[in-house]
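All protein chains but one are shown in place.
Now for chain A:
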Amino acid sequence: MKRNTKVLLAVLLSVFMLTVVACGSNDDTSSESGAGASTESNESNESNDAVRKVTIFEDAKRSEEENLKKMYEDFTNETGIEVEMVVIPGDGIEIFKKIDVQLVTGDQTDVIRLSNPLLIQKYMNNGWLAPLDDVMAEDGYDAESIFGEFLREGDDGKTYVLPYQAGKWAVYYNKKIFDEAGVPYPSGYWTWDEYIETAKQLTDKNNGIYGSYMLDYDAYLYMLARQYEVEGYKEDGTSNYDDPKFAEALQFFGDLGNVHEIQPSWLEFKSSKLSWDGFMSGNYGMHFIGSWYSSLFADQATYPRDWEVGITQIPVPADGNGDNNFGVDSGYGINKSAANPDEAYEFIKWMAENQYKYAGDLPARVDLTEDQIAELFQDYSDSVNGEITAEDMNNALFTSDLGFVDEKIVGPAATEYGNIILQEGELYLVGQTSLEDTVQTIKQRADKAIEDAETDS
């Protein structure tokens, strides 16, 4: 073969390979829907490979957690199904930006872990999840009796998600800071006024100690309104942000940092780029956060600390009209294009029933006995060397007299709504706009977003 011909062939081969790589896709044209519907490609895979497996999206950080690996190992030992993680770069809800695109392009990863109600709503109502009703009926699986009120339905009345967690909020506290300040540990029913007073006693800015720590999530900007059970939407579907309780909530949150100076102000939080796990630094007396945070205290490898942690129930407004805790539920759904729907169903069922044993969070199960709950809390207590007792957990999260409301504003354009509250609320929190103007702008922008969402849907 002449040299030029070889060059020509090499060039053409390169072009061919480039084209193949660029156009490569793992699309499957299968249009099967519903969990448990085996696809043709799946069958052929199984014939080539006897190992049953299930794939799940995970974020980079979580994929390295020992708890998670142990949980998947136990699942594999019990069911014979191997778990393959599809690791998405990024952490937390950031990964869903990538997952969205993956789904649109026909990705066949089997399971999606939906960590809050907004994500559940989005994937469920836009047709990306496989309905579970038929397969559960065929299996004789009574999800209603296991998950009760936490079993969400889509707009079409079908079940798409099995919940694995129904978190509540709590106040975690640093016993060392309390001891050094000579302040007794908080316990039982208490008000926000008492929380502020306690935090003031703990705050020692000269030594870099704040009595309180809160994050920059949208929920913090309206937590007080949610405690009062004020809804995010009016009956006519428009934004309810002009309810005075929202203004009160925003002002209350801003005052914690700007007026009472018991925690980093919004300005300090943002300019110092303080992080979601900042409480683990040991520089804060109390942290008001969801119970999902519990697992961090058991992870001494990632968060080594020389202080002990305690837990108590969340404070409430002093007028007695907002005696509520709040929280979010999370769940597992099956991709409607899943390559292994049978295995995915087994997986989400197992995870929904068992994940609470590993993550230190509250289960979304209503069928657990008091003994099982006690056992759960005792296991967690053992994992933190008894710093938090089973009784502490029970008192903070279960036996308090507080009611329960959804933490998030869930409804049309909920993500936009939350972003608007954050964007406009931030201007108020750093002193750039008045409370009245902020409320008015949020209301106007939220109404526009809701209207656009209705047009789009």
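In this text, a contact is a pair of C-beta atoms (placed from the backbone, for glycine too) under 8 Å apart; a residue touches a chain by one contact, two chains touch by 3 or more; residues count from 1.
In this text, contacts and distances are computed from a predicted model.
A single chain of the complex does not appear, and UniProt lists its protein name as "ABC transporter permease", one of "Sulfite dehydrogenase", "ABC transporter permease", "NADH-quinone oxidoreductase subunit E" or "Fumarate hydratase".
Only one of A:E65, A:D100 or A:D133 touches the chain withheld from this view, namely A:D100. Of the options A:E82, A:E180, A:E268 or A:D406, the residue whose C-beta touches the omitted chain is A:E268. Shown as candidates are A:D306, A:D319 or A:D456; the residue that touches the absent chain is A:D456. In the full complex, chain A contacts the hidden chain through residues 4-5, 7-8, 11, 14-15, 18-19, 22-23, 97, 100-101, 103-104, 122-123, 126-128, 267-268, 270-273, 415-416, 419, 423-424, 426-427, 430, 432-433, 445, 452-453, 456-457.
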